[in-house]
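The other protein chains are all here in position, but one chain of the complex has been omitted.
Which chain is which? They are A, B, C and D, in the order written, and residues in each are numbered from 1.
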Amino acid sequence: MTFIASFLSMFRGRKLAIVGLIWLCIVAFAAIAAPLLAPFDPLEIDPVARLSEPGMPYLFGTDHFGRDSFSRAIYGARMAVIIGLGSVVVALITGGLIGMLSAYFTRLGHVLMRGVDVLMAFPALLLALVLMTLLERSVTNTIIVIGVVYATTTARILFGMTLKLKGEVFVDAAICSGAGHGSVLFRHILPNLISPLLVQASFIFAFAQLQAAALDFLGLGLPPEVASWGNMLSEERIYVTRAPWLLIFPGALIILSVFSMNLVGDAMRDSIDPRFKDDIAGV
Amino acid sequence: MTSTPLLRVTDLHTHFQTGGGLFAKRSWLKAVNGISFEIRQGEVLSLVGESGCGKSTVGRTLTQLEPSTSGQALFNGADILKMNPAEFRPLRRDIQMIFQDPFASLNPRLSIEQTLTEPLFIHGLAASRAQAREQIAETLERVGMDPRVMQRHPHEFSGGQRQRIGIARVMILKPKLVIADEAVSALDVSIQAQVLNLIKKLQRDSGISMLFISHDLGVVRHISDRVAVMYRGQIVETGDKRQIFETPQHDYTKMLLSSIPRISERVA
Amino acid sequence: MNLKTWSKSAVAGLALMALSGTAWADGMMRYATVGEPPSLDQHVVTSDLATTIAHHMFEGLYTFNAANAPVGLLAAGETISDDGKTITISLREGVKFHNGQDMTSADVVASLNRWGEHGSRGGLLFGNVAGVEATGDHEVTITLNEPFGPWKNLMAFINGGPAIYPASVMEAAGKEPIAPENYIGTGPYKFSEWQPNRHVELVRFEDYASPDGAADGYAGERKAEFDTLRFIPVPDVGTRVSGLKAGDYDYAESIPGDLYADLDADNGVTTILNGGPIFGLVFMNSKDGPLQDNFALRRAIQTAIDKTPALQVAIGPEGLWRANGSFLPEGNIWHTDSGAENFSMGNAEKAKSMAKEAGYDGEPIKFMVSTNYPFHYDKAIVYTKQLAQAGFNIDLQVYDWATLIEKRAQPDQWDLFFTHHGFVPDPILISVMNDNYPGWWTTDEKAALKAKFTASSDPAERQAIWSEIQALIYEQVPTMKTGDVYTYNIASPDLKGLGEATLIWPHFWNVSK
Amino acid sequence: MALLEVSNLEIAVATGGQLLPVVRGVSFEVKANETFGIVGESGCGKSLTSLAIMGLLEGSQVRITGGSIHFDGRELTALSAEDRRAIMGAQMAMIFQEPMTSLNPVYRIGDQIVETLRQHRDMSRRQARDRAVELLDLVRIPEPGRRIDSFPHQMSGGQRQRVMIAMAMACDPKLLIADEPTTALDVTVQKEVLDLMADLQSRMGTAIVLISHDLGVIAETCDKVAVMYRGKIAESAATGELFSNMCHPYTRGLLNSIPVVDRDVEWLEAIPGRVPTIDEVLSGCAFHPRCAMAEARCESEDPDKRDVATGHTIRCHFAEVGSA
Partner (left out) sequence: MLVYTIKRLLALIPTLLAASILVFLFIHLIPGDPAAILLGDTATPEEVAALTREMGLDEPIWKQYLLWLGNVLQGDLGTSVFFREPVLKVIGSGAETSILLATMTMVWIVLFGIPIGIVSATKHGTWVDQVTSGGAMLFASIPTFWLGLYLILIFAVGLGWFPSSGFPSVSDDGGWTNLRYLILPSLTLAAPNAALIIRLVRASMLDVAREDHVRTARAKGLHPAKVAIKHIFRNALIAVAAAFGFTFAALVSEAVVTETVFSLPGIGRLVVQSILRRDYPVIQGVILVIVVLYMVINLLVDLAYARLDPRVSLK
């Protein structure tokens, strides 16, 4: 289990990052065990109990449908993890492949990176808006759209990093040993990209939360009945004075989680290969 | 030592494009600008020169790490510069390269065993992991390393040890020609001596030919049979090492030799 | 400049900007709208927002008084022939357009003709009009094929109605809404500018010729007290409320019911209820799909739904909604309870057996709803749950409004869709009465009743026919009414002359601050 | 009275909450007009010693943990940061190994020299610029009046090192510390730079501390030499004495490891083993694992410094007055 040990060693002396890591573990646990933890069905409507203040049995109060905010918050954790991981997977797989292949096969890269340039010229949020209107509101589409938005930056980053690695002596050495393209790319280059990719993934995960919340706010994100923190904020935002708890709890959850993910990403970044540090945007 | 040349390079040019784009005019850096030399079986030829003279590019061109612009390089009678990557691949076993930086030339993510197994499998020299492990152990011993280090990763070794591993990776394929590009420049003096001795011994024992690229005249004198002096992309003087060091002909060679700080002067 | 002086001057500049806010001249009324109107052309556009702005500058021949009865505005009076087929309208004299020209019968004829041909509600009347003629400088004669009861109501309803434009503007106008430079009317305010995305601005029309008589609803004297009316799009409702509280707007429309109690109690805010309620409608597809002509299945769906919890969830406080089955509200002359017993039964068991009898075998029913209107969506969520309990397989499809509108025009795309309807003074204006409106309700029974309804001019007879139509709606269920919603607006307490409630659209003549 | 007196200097690196000693008990002195060489392999502590003298360790993980540095009548380790800065660049200057990166790439070389001058001398911009041209001329930069407006990247490595020297000599320092000044240069350029330094020294009387891994460079340029191994001075003597009378086995091993251009040697007499890393704990004499002469005593007992001849000290239990 050297992987876990080396992962944990990144957090030595970073108390705040450890707190962040613990919080993320709590979120992950809530995401997995949501049905067991949530006292109510997050979709159950109860007009009689609408806009109840926090207390028993509604820990975080209820929204204007009379749905239990605490249960929705717990299922929201699940949605946060799904959106985060989903966007990371889409962004890293599409963007990662484009970036890596473009850097390695120069001629192909000329074409592909030009396309990435065109996409990057589109403002990220506008691109997401147009795509979301084109597709319909759903969890999958939200993931795809956010993933595509970050795929372009990921492609850029991986392009740069692969280019650097391609110039490495050990790659020359592998070529001199007779290694073919596949072996050079996936055996020699890719493993060296894993840890910077993890860092990039952590930042995408964090930004995806904010991006998804922004889409929810604009009414172009997840379907409104889905229990997500962004939807909770967006649907109940008019109650900011009438029922303040409806904004404070989900807001705090988003901020805490994004902050934690950024802290963890930051800690990880400080321990990766210094050559790649500049490549990864993050915060 | 036989007299048939293993490698014969004729009028080799390697130019790099340095500018140019959609609208800009192209400009070229003529890193290697028409050089010719040959290496015989079992011979060590040194290519010596100052930084930027193009000596490293020669090595990289001969291993197809850079495309040549023109010229010919006959290896065992076949022109390796004209080969496409697929055709050249089997020949890579015969033409091996030792790199300068022992810290950069080993993939940090792979164990020593993985690094050394790969060339064996690529060239079909081992049928199983066990077979490979046997050969690796044997080679590691030849380069003066304990075979038990196989499982470790590069960061666990010092510079000298890594360079030995780099040499093992080359020797395990039993190549015919080794190109050593500044193979000992990055090492501390005391370690450099060990590695130089090792290279010399391996070369003698297996009778391979070697193109030894270096800027260090002392090292060159120590290891070579013949020396070619490069200056601005061209070879200005070639000769037997004794001739080059004791009766240099070209002004540039003379200047190089006279620039070297010498301990003996002070001692005397 | 070093860092210290730099930041100092920045702070100073900031303070200057914060303090030097010019007090807005009292001459301007700032109105926070829910968005941008599509166009202010009253002939073709039926947006309530457009009318809220436009009825300050465009006037029709008639308008409504406080009792929702049509009375003259640009018309001085009319005579109707005995057979009811010839209507002669005399126009008020001395009325000027904003461009300075006098309004004459030529302008009225041109306007009515364009409205009749291209106007959204013009067809309802002009399907029956043989011709419109100028029979004098200030007299217009309309010839009908058959007597047509609702003609005056249609003429008085300015939304999608016959606003009077200069003939010169009408000549070039087609189906496409007229451009802002042609916004020339006769109203107390005239068009000043439309800065897209920023505001629509009207200014006082100095040469306005006001009708006589005390102000009564939209009728009677109209006096422009403000120099400027500025309609500012503020799509986010929270911002509208905050902005009004912060004093950045004088009036803000369409405020959620849940905030009513707080705002009503707030001394810094006046709340104004809208007199005519709006009501949600769930249309059923009469052209395609499982509901096409299966009235029994439609009734089963109607039986499954309890409208009250949906209204509670979507609107909030009791006073702002009414689970009312009559298409027109209590107190209105068109109010009737016929068929309304089926309005909100909420009987899942009965619905289940009714559906079974109707041959429903669990095939999916596509229900389209848009999130652009939160109360559509909120109610749809509740209905979907209720229908599911009654064994219906509802496929809820959530779209943005533009997509929904496109999809509903395609009969194979949907079975149910959610929309809402503004208050109208005559049931003929309700969309379900239009055969071409998506849903395409065109049964023989409807056609017969509709013909009778339009032919009669006798109020009592028309009322009776309408109650038959309403009963038919509950029987054939081309659409389901979801209950009345009394929307409200908020205003700064400084505004004087607003009155207790709004008739249909708020108006700012006779209002000052 | 020596210009620079370093005695019992101790330097340690702080890593992971502990202090690893990297320079231990280093003492030497340098007089005006003298060149003092420090030679050793990587990690021996020679560079850190030079940075400590210059006062450039501040703000890093490395700190002086003991000993004194006496310069021109003042104890440097006791000075305030401000007082040290008044000395840095004025009375004491330094040039570094990497001429390619040691100049700020965004400023013209003239401006960088002017900056040093105006920092320490009360000069107008004009005067400083004139002086900078003189200095460039002094370090044999052709067309100094024009080159003064060049950016570093427009110059070759050798030229940049000359600019560094010009900058270092700008305020006529009493001491110049040169940390591997020619390692990154080609031999032909190295010779020019070393000649230039010698020339300037003879003209200005500057004392030089020259750090190098190259025995040849040391032999050609220094008056006195200290050979460092693992943070300690293994052997120290006047250059002639050292090379004719090498006593420490490490010094001898180092010399024998170098392949020379003047004669053929079949096999080099390499020192076995490897250079220890700083975190390795070694008892006794640090060189004993690699030393052919090592005995049990070497493993347990760290040899003290002792004199073998006038001005010739070594740290070794055995070494006697040997022969070259």
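Methods note: a contact is a pair of C-beta atoms (placed from the backbone, for glycine too) under 8 Å apart; a residue touches a chain by one contact, two chains touch by 3 or more.
The structure presented is a predicted model; accordingly, all values stated were derived computationally and were not measured.
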In the full complex, which of D:A93, D:L175, D:V193 or D:C291 touches the chain missing from this view? D:A93
Going by the contact rule already stated, which one of C:A323, C:A358 or C:I405 would touch the omitted chain in the full complex? C:I405
Which of these, C:T271, C:N372, C:T443 or C:Q463, touches the one chain of the complex that we don't see? C:N372
Consider the whole complex, including the chain that is not shown, and state which of A:F7, A:F105 or A:F217 touches that chain. A:F217
Filtering D:E5, D:D72, D:E115 or D:D137 for touch with the omitted chain leaves D:E115
Missing-chain contacts mapped onto chain C: 3, 6-7, 10, 14, 16-18, 20-22, 24-25, 32, 35-36, 38-39, 44-47, 120-121, 160, 174-177, 179-180, 194-199, 232-236, 238-240, 242-243, 245-249, 372, 400-403, 405-407, 409, 419-421, 431, 434, 436-438
Please give every residue of chain D in contact with the chain that is not shown. 54, 56, 59, 84-90, 93-94, 96, 98, 101-106, 115-116, 119-120, 151, 153, 164, 167
Could you pull out which residues of chain A are in touch with the chain that's been left out? 16, 114-115, 117-118, 121-126, 129-131, 133-134, 206, 210, 213-214, 217-218, 230, 233-234, 237, 240-241, 247, 251, 254-255, 258-259, 262-263, 266, 277-278, 282-283
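In the analysis below, only the chains that are shown with their structure count from here on.
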Chain D reached from chain A - shortest hop count over touching chains: 2
Looking at C-alpha means, what's the farthest chain from chain B? C
Go ahead and note the Å separation of the Cα centroids belonging to chain A and chain B. 47
Would you mind pulling out the distance in Å between where the CA atoms of chain A average out and where those of chain C do? 44
What is the complete set of touching chain pairs? A-B, A-C, B-D
Note which residues of chain C are touching chain A in the complex, please. 237-238, 241, 256, 258-259, 262, 309, 312-313, 316, 371-372, 374, 377-378, 381-382, 385, 397-400, 403
Where on chain D is chain B touching in the complex? 41-42, 186-188, 190-191, 194, 213-217, 219-221, 239-240, 243-244, 253-262, 264-265, 267-272, 274-275, 277, 290, 324
List of chain A residues in touch with chain C within their complex: 45, 47, 50-51, 64-66, 133, 136-137, 219-220, 223-225, 235, 237-242
